[in-house]
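Everything below concerns the one structure shown next.
A single protein chain has been removed from this complex, and every other one stays in its place.
Letters A and B name the chains as they come in the text, with residue numbers starting at 1 for each one.
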Amino acid sequence: MKLSAPAIQFEKVSRYFGEVKAVDAVDLEIRDGEFFSMLGPSGSGKTTCLRMIAGFDRPTSGRIILYGQDVSTLPPYERDVNTVFQDYALFPHMTVGENVAYGLMIRKVAKAEQMKRMEEMLDLVQLAGYAARKPSQLSGGQRQRVALARALINHPKVLLLDEPLGALDLKLRQQMQVELKAIQKRVGITFIFVTHDQEEALTMSDRIAVFRDGKIEQIGSPADVYERPATPFVAGFVGTSNLVSGDMAARITGDAQTFSVRPEKIHLAAPGQTVANDAYSADGVIRDVVYLGLFTRYLVELDGGGDLVVVEQNLKSTSMDVLKARGRAVRLLWNRDHISRVGG
Amino acid sequence: MPSNSNGEKASLGLKLGALAGLLFLYVPLLIIFLYAFTTDETTYTFPPPGLTTKWFGVALGRVDLWRALALSMQVAAVATVAALILGTLAAAAVYRSNFFGREAISFMLVLPIALPGIVTGIALRSAIGTIGIPFSFWTIVIGHATFCVVVVYNNVLARFRRTSGSQMEASMDLGANSFQTFFHVVLPNISTALLAGGMLAFALSFDEVIVTTFTAGQQSTLPIWIFSQLTRPRDRPVTNVVAMFVILITFLPIFFAQKISAEASDVEGK
Partner (left out) sequence: MLTRVSTYLYQRPRLILFLLLGPPMIYFLVVYLGSLIALLLNSFYYLEEFTGLVVREFTLETYGELFTPSNLGIFLRTAGMAAAVTVADALIAFPLAYYIAKFASPRARTWLYIAVTLPLWSSYLVRVYAWKLILAKEGIVSWFFEALRIDFALDWILSIPSIGGSSLSLSPIGMFIAFAYIWLPYMIVPIQTALERVPKSLLEASGDLGAKPAQTFRKIILPLAFPGVVAGSIFTFSLTLGDFIVPQSLGNSRYFIGQAVYAHQGTSGNIPLAAAFTMGPVVIMLAYLLIARKLGAFDAL
């Protein structure tokens, strides 16, 4: 095994359920040691991809290669991959300790060694002293940690996480995001993380693959995917985005190709404000204002038809100020670098 | 926890109606208990002319009763084991795959208890007669297993559906092969369902008379013994004692089976 070998390679992997193409000829390469997210709406094929890596599902065609070895048809117990399940899948009839040590028990590791490593793992996920409890006595966040410890105890080459934070409330979820990332750095294992939450993917990942209808729309770093969405779908799914096409695009940029621009990149300026060389502009009227505390969202109807969403931080303005803006004529300005040409 | 606070109370009429229904179900059984102690030997006189416990001793000494009881126990035990195996296999198959015709399988397994017992009975009898197998212990067991399978099947399938499927995946994911997964994860998960289903199947078989009258040869199970007393009463006091005994011996496993099922669904509700 070469160190530089990719952790996972998909070669034209497809998975059909009857007529439905859950995964459709996907090519993919996941690097050793990276935190890789599969992002997409439900039914986009991301979970099926994960299940095929784990071995719970098999490709209809194509190959899945794990560190150079074709594992396409191997059962889960013959793959050096472990999974944190969406519903945690803790064994209800076993204690927390027995759950965590399960992988070692199956491998017939000596009892003392099992105990030692189980306790190390519980330490890692900050659950030292919980070994004797039953899963039913734990909170959702604690169960999640047990599931993580159980999956890590075998030192897998790849850890799969299937929407593991989905059932947690917002605060806990944000805390776990940070912790997961820290744990990944410490154990140095490749993490593959499935989520439909774009913010989660942006926060934790080294790279993100955006899935749609069984295909990958774009693979890239969070910044890539956010700043330079490759398709209208990515622009819309990752964050909010204004999509401008046709005549309007031509009037603004001189080119009819569709582009996207993020609402926070656009500045509201007075009508007639000079436009710098490196900027695009559009004139319009504020039709709607939504005050959101930290920032305000404006809906601006452009003079030539169509509208753009603009978000500005409430650095100085109060709710009274911004609400008065309705009906006001404005010029919108944004840097030329901040548009992203999207296909289609 | 489902709340029952409708804000309104049950009306007196409804309470009385419900109570009447409950009494209708249980008073006749209490009367059997009373008659087990009567001194009356030849009729069913009420109120009993006197009370005695001597019939328990008499019943204990009856060899024909002991033989019938032993046969019933053996038949129920073997039929239950067969039902446990066949029912669990069928439940596992239906649970794990979405194959064509799984509805048909459920339907077929339910048929023996959905159709009148007499249909199953006469069908088995004519088939056994046609093939020419002698009526024996095993023909009784075959008859009983047909309607016991569905009880185990229903219990185990319900438990499978309640168990998160990812538990089995998690086990295999952690390195356990299918057999290890079965013993460490599946079996502990369905054990109480097997217990509940098994006890119900046992009680059902122990109690069965209609199919048995068609599939038994000269042997007499306990229900057949009682049935003969029903049509031609010869040993009334002993029959009374046996009736009480049968109520107790069949109520216990069913009671525990129901408790287990109720508790399992409580745990799930948490």
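Rule of thumb we're sticking to: contacts are C-beta pairs under 8 Å (C-beta built on N, C-alpha and C of every residue); 3 or more make two chains touch, one makes a residue touch a chain.
Computed from a predicted model, the values in this text were never measured in an experiment.
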Return the single residue from A:36, A:77 or A:280 that touches the missing chain. A:77
May I ask you to list the residues on subunit B that touch the chain which is not drawn? 1-2, 4, 6, 8-10, 13-18, 20-22, 24-26, 28-29, 31-32, 35, 43-47, 85-87, 89-90, 92-93, 96-97, 99, 105, 108-109, 111-112, 114-120, 122-127, 129-130, 142, 145-146, 149, 177-180, 200, 203-204, 207, 209-210, 213-214, 223, 226-227, 229-231, 239-240, 243, 246-247, 250-251, 254-255, 258-259, 262
Contact set of subunit A toward the excluded chain (per top definition): 73-75, 77-78
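By our rule, only the chains that are shown with their structure count from here on.
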In their shared complex, subunit B is touched by residues of subunit A numbered 54-56, 75-77, 81-83, 85-87, 89-93, 102-103, 105-107, 136, 150-151, 154
Please give the residue numbers of subunit B that touch subunit A in the complex, ascending. 164, 166-167, 169-177, 180, 184-185, 188-189, 267, 270
